[in-house]
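Note that one protein chain is taken out, while the other chains of the complex remain in position.
Entry: chain A
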Amino acid sequence: MVPTRELLPTAEPLSLLRKDGSPVEDSPLAMPDDDVLLELHRRMVVGRRFDTQATALTKQGRLAVYPSSRGQEACEVGAVLALREQDWLFPTYRDCVALVTRGVDSAETLTLLQGGWHLGYDPYVHRVGPQCTPLATNTLHAVGFAHAARLKGEDTAALVLVGDGATSEGDTHEALNFAGVWKAPVVFLVQNNGYAISVPMSKQNAAPSLAHKGIGYGVPSVLVDGNDVAAVYAVVKEAVEAGGPTLIEALTYRIEAHTNADDATRYRTSDEVAAWLDRDPVDRIEAYLTARGLLTPERRAAVAAEAEEFAAGVRAALNTDHEHDPMSLFEHVYATPTRHLREQAALLAEELA
């Protein structure tokens, strides 16, 4: 029996850790176990190193583009580790850290942004849908997927990631409505990082919060501190276990520009960025774990070394040149190539001969 859940979010974001890493005494959320907290920390450190490595590879021309999620690691890691093995993740282009946290190979994660193909991994291996470039369309895929699981009698939840800008798209609203009507086991995690490329919240939304949008669809909603990985983990885990739809707005910040092709100084101040750097999600969990004696200097060094090793693997994979077969253009348009495509393939083969 699912307990009655509040449709409206709290006025203040739920949290477990203050920005200095001290615990919130009266939080309604359950503090994750120590081993979970240590794992959250480890994966955030590795994820951040992956992110900075990908940004560096862009500058070296190895990636066509990279949308960084630096500053959003608590959302990316906390939400993914709260999933069970059988659950599915429906990410966007900004969620590469979520993908590697889920176990997707880092080079396969970056195939889309490297430009070799639109997707490098098999979605069925780690239960991760294709990274979605159009905004909000993945919300409906998540709802359909989760509803199908229920029709088949399977206990599978879907976690769909969107940004603040995507909450203005119609598909987000259709998906929340379908999920509400079908009571589909879908967690909508809105990473509100303050900007849709350059457009701030004030020009995106007139509701008291993005989480408030759930009430119109009968979907229980949660507002959470998106830089508090313990809190993000706790609310996503609770939402997955609840078995129905939940809308979660996580308040966070995109430290880097939209992508390497963007100039963030045109629309935001360095003071604003500095204020958010002061609320860094990795520092916060480190401060808490260190104060509790769980994060020893040895473990910290080991995690840092693991992150470096991970980054070296990413560099090695991305610095390798791959052949791209032009004839592969005609593959997988249909299950069986049509006569028409076979003719066109023959024309290209002639050109290449």
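Here is the rule we go by: contacts are C-beta pairs under 8 Å (C-beta built on N, C-alpha and C of every residue); 3 or more make two chains touch, one makes a residue touch a chain; residues count from 1.
Following the convention adopted for this analysis, contacts and distances are computed from a predicted model.
Trainee: Just go with whichever of "Dihydroxyacetone kinase subunit DhaL", "NADH-quinone oxidoreductase subunit I", "Pyruvate dehydrogenase E1 component beta subunit" or "2Fe-2S ferredoxin" UniProt uses as the name of the absent chain.
Mentor: "Pyruvate dehydrogenase E1 component beta subunit"
Trainee: Where the complex has a chain not shown, which of A:V181, A:A207 or A:A312 is the residue touching it?
Mentor: Missing-chain contact among the listed residues: A:V181.
Trainee: Out of A:A30, A:L277, A:A304 or A:V333, which residue would touch the omitted chain in the full complex?
Mentor: Residue touching the chain left out of view: A:V333.
Trainee: Using the document's definition of touch, tell me which of A:L14, A:L29, A:V46 or A:A149 contacts the absent chain.
Mentor: Spelled out, the listed residue whose C-beta touches the missing chain is A:A149.
Trainee: Who touches the missing chain here, A:H141, A:K213 or A:K237?
Mentor: A:H141
Trainee: Would you write out the residues of chain A that touch the absent chain, in ascending order?
Mentor: 117-119, 122-124, 129-130, 134, 137, 139-149, 151-152, 158, 170-171, 174-175, 177-178, 181, 331-335, 338-340
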